[in-house]
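In this view, the complex is presented without one of its protein chains, the others remaining in place.
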Amino acid sequence: MTAILSNAQLRNVGSASRKLTAGLPPATVILSFAVILVVILWSLVPGLFTSLSPVTGDTASKLAAPSAAHWFGTDYLGRDQYARVVHGTASSVTSALVAVLIGLVVGSIIGLASGFRGGWVDAVLGRFVDVLLAIPGFLLAVVIVSSLGFQTINAAIATGVSAVAVFARLMRAEVMRVRSASYVEASYLEGGNRLHALLGHVLPNAYRSVLVLAVLQFGTSILIIASLAFLGYGDPPPASDWGLLVASGKTYVTAPWLVYAPALVIVVTVLSVNRISRWLRNAK
Amino acid sequence: MSADLLTVEGLSIAYGPTGVVHDVSFSVAKGESLALIGESGSGKSTIAKAVLRLLPHGEATAAGRVALNGRDILALPEKQFRPLRGRQLGFIPQDPASALNPVRTIGAQAQEAAALLGETDPSVRRGRILDVLEQVGLPDPVRVYDSYPHQLSGGMLQRVLIALTVLPRPSLIVADEPTSALDVTVQKLILDMLTELRRDLDISLLLITHDLAIAAERADSLVVLKDGAVQESGPSRDVFAAPRTDYARSLQADVPALHPDRYRDQRTAFQPARDGDYRTGHVSSPSARLQIDVRDVTKRFSAGGMDVLACDGVSFSVERGRTHALVGESGSGKTTAVRLLLGLEQPDGGQIAVAGQSTSGRSRAEVRDIRRHLQLVYQNPFTSLDPTWRVSRIIREPLDQFGVGTKPERAQRVREALEAVGLPSDVASRRPAHLSGGQRQRVAIARALVVRPDVVVLDEPTSALDVSVQAGILELLSKLQRELDLTYLFVSHDLALVRQVADTVSVLRKGQVVEDGAVEDIFSRPQHPYTRALLDSIPLATPAAALGEVATEAKQLAKATA
Partner (left out) sequence: MTGDYRRFALTRAAQAIVVVLLAYVFTFLIISVLPGDAITNTLRDPQHGLSEEDIQRIVAFYGLDQPVVIQLLLSLGRFLTGELGFSLQSNLPVSQLVGDALPSTLTLATTALVIAIVFAGAIAYGAQYLPGKWAAIVRSIPSFFLSVPNFVIGLVLIEFFAFRLHSFTTTDPNSPVATLFAAITLAIPVSAPLAEVLIASLDHESRQEYAVVARSRGLTEARLFAKHLVKPAALPSVAMVALIVGELLGGSVITETIFGRDGIGTVVQKAVTGEDQPVLQAVVSLSAVVFVAVNLVADLASPLLDPRVKIRETKLKEKVGA
């Protein structure tokens, strides 16, 4: 019998070590992490990346094409577009983070209560989530931001509220899945109470996919907040949120880099976030 | 012997760099049957897929020769191979529930099989389909024809699949564990039907199975596989009666049906009870010795407007240190009975007593205390352990929850429990994903034992495991019972297994106990027809040749009387 057991063991160790030696994530994922690192540094220490000011420019060199001096060219006031993008990062990224946190925390609590408690709690919260889902997300964000006032932080709150439903649904589904697992039932048999089951078993098993969603939603939030800024619902100029840069650049047809540079930064950032999210989902 | 229909020579298959099948050779003669036997990971299903050319594109590479009627089918271009599919090579899959398209009717899918006959008129095809559905013993072919798969039972679906496979009269059928997803009594009927059809239509069979007893009963010759390589092969009766390799020998020794008394001599000095009075036959005050006493318990569920009586006056009792088995097929109520006993469901009526204490009308705290003496080992160790926890914490969970001992004492008891179930101590720091199925089940047993319960409920504790692993677990359980004077309630659908491990047994059917008593009595003198049907479904483990003779005799007899 021992011989058979050790054989089974060997087989298993083999497959486990294969997983471990799979080692480094794919090149695209490493690249994505590098992009995100740069974006984080841009938002934390923009001064390290550019010595030029994002608010004052040299009108003599206005609407200049990209060059060694001005990587992304200059705008109608001669301001360096690269400096504006770098200095606009903090606001664009932090607001997306705020939005995700609102969605994640509120949505998770709703989903957790709904899925774990069941019954009338589930019915009431379920209708509330239905309502949030029924109003098209972007419209909901627009209405909220128009009520709160045109500021980037309000755009972030609006985006966060419109994401609550997605988090709540996923959390509820995950909790329901884990709740019926036999190891949760086993914990009741071993004298555990509901709180123990919730904190010890349900949450640790349910939160992973919710976190993956949070990463994905971070990318989506960058897009939505950029869209709100594009429509002029964020901080007004001279702020340089990415979406706002694209909006103010689009009037200068002769200087397309004013649109494409910030647009490219948005696309590359969101693409990287999405790639990381997909990698996390598959690695799970 | 006629020419070989299927010849496999030096077949090796790899998924990427990982080889799963190594240099396998065997052959099947026309009209013959051959069984590939092995446990999970032996490569038996991969070989079947290679013979059918159904290995996933680009992921698997096969080397060697697979010849059907002398043509190497691995070398054929797909265009030339396609006409052989279905017409020459039929396939019966493992799980009938997923083998038919859920959104199309049986008839629509049967038409595809019937098209292989070369018949162009759909109504003629329909006639042929209805004929063959009747031939496989489906009572109402027209209704089956118009049904969707989810409207039929597993047994009926497998009949449908067999019907569709034999319809184009292939020369070889590859059957991949054709009955392992079905209830035992249905298994036997399906295998009987397949054997008969095969003989009538002169179809060869390549049977893939993990069950040595079924293989020996149904196949002319056997190939024993382990880790993708052939261990032993030859005529069934030879391999079976005198296995030459250690592996085949241990495999043979681990099959419950072949060794009814394997654990019997190891158990406590149990005196067979006198006929009919096993419950009260002991002199020493019987009620004190009853660890579990379930009296007349009923439980009703309503689902979809229908009331289902899951337990209908179920009674059984278990004495200290004994093993009682609840036997039944799916829907028999055995799982409900266990859940009622464990307090996971509340009974509608009846009495449940554990160690002489009744569980009804007690406070939560008291019931919780009773539970401590009553632990459960789940059927599937892949879902009963929290994947995010380490083994040491999993085993410690009941101690933490019941507040037993100090921290170092708990750690000590976890170490003891691991040792008791025969796991090395370094397992403690691993997560379940890094353990094999057998190891996981040992962890589950350790978790159940760590609070030193009196009664352990074993809910099909080995049905998710390979036979050799199963044997190890059963040995462990019987050792622990002896050492700790445990009382077991063993839930199973497998009568052969029950005969090995249990002292007394209750046979359940549709929520009722149809028969109960000492295992010896039930097995030697079954009273109820359902018990007899269950017993009949245990493979006889007589080599197929003998069975064939009986069958031909019967057929001749039938002809003579006709």
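Read from first to last, the chains carry the letters A and B; within each, the first residue is number 1.
One rule holds in what follows: a contact is a pair of C-beta atoms (placed from the backbone, for glycine too) under 8 Å apart; a residue touches a chain by one contact, two chains touch by 3 or more.
Just so it is clear, the model here is predicted, and its values are computed rather than measured.
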Residue, one of A:Ala69, A:Val267 or A:Ala283, that touches the chain absent here: A:Val267
Which of B:Arg85, B:Arg128 or B:Arg362 contacts the chain that the document leaves out: B:Arg85
Residue in contact with the excluded chain [from B:Leu34, B:Leu52, B:Val184 or B:Leu435]: B:Leu52
Option from A:Ile40, A:Ala69, A:Val131 or A:Ala283 whose C-beta touches the chain left out: A:Val131
In chain B, positions touching the absent partner: 52, 54, 58, 82-87, 89-91, 93-95, 98-104, 109, 112-113, 116, 148, 150, 161, 164, 303-305
Chain A residues touching the omitted chain (full complex): 127-128, 130-140, 142-144, 146-149, 219-220, 223, 226-227, 230-231, 233, 243, 246-247, 250, 253, 256, 259, 263, 266-267, 270-271, 274-275, 278
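To be clear about the criterion, only the chains that are shown with their structure count from here on.
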Distance from the mean Cα position of chain B to that of chain A, given in whole angstrom: 47
Chain B-touching residues of chain A, taken from the complex the two chains share: 1, 4-5, 8-9, 11-13, 16, 181-183, 185-192, 196, 200-201, 204-205
Chain B to chain A touching residues, read off their complex: 41, 250, 342, 344, 368, 371-372, 375-376, 378, 380, 383-389, 397-398, 401-402, 422, 433-439, 447, 451, 468-469, 471-472, 475
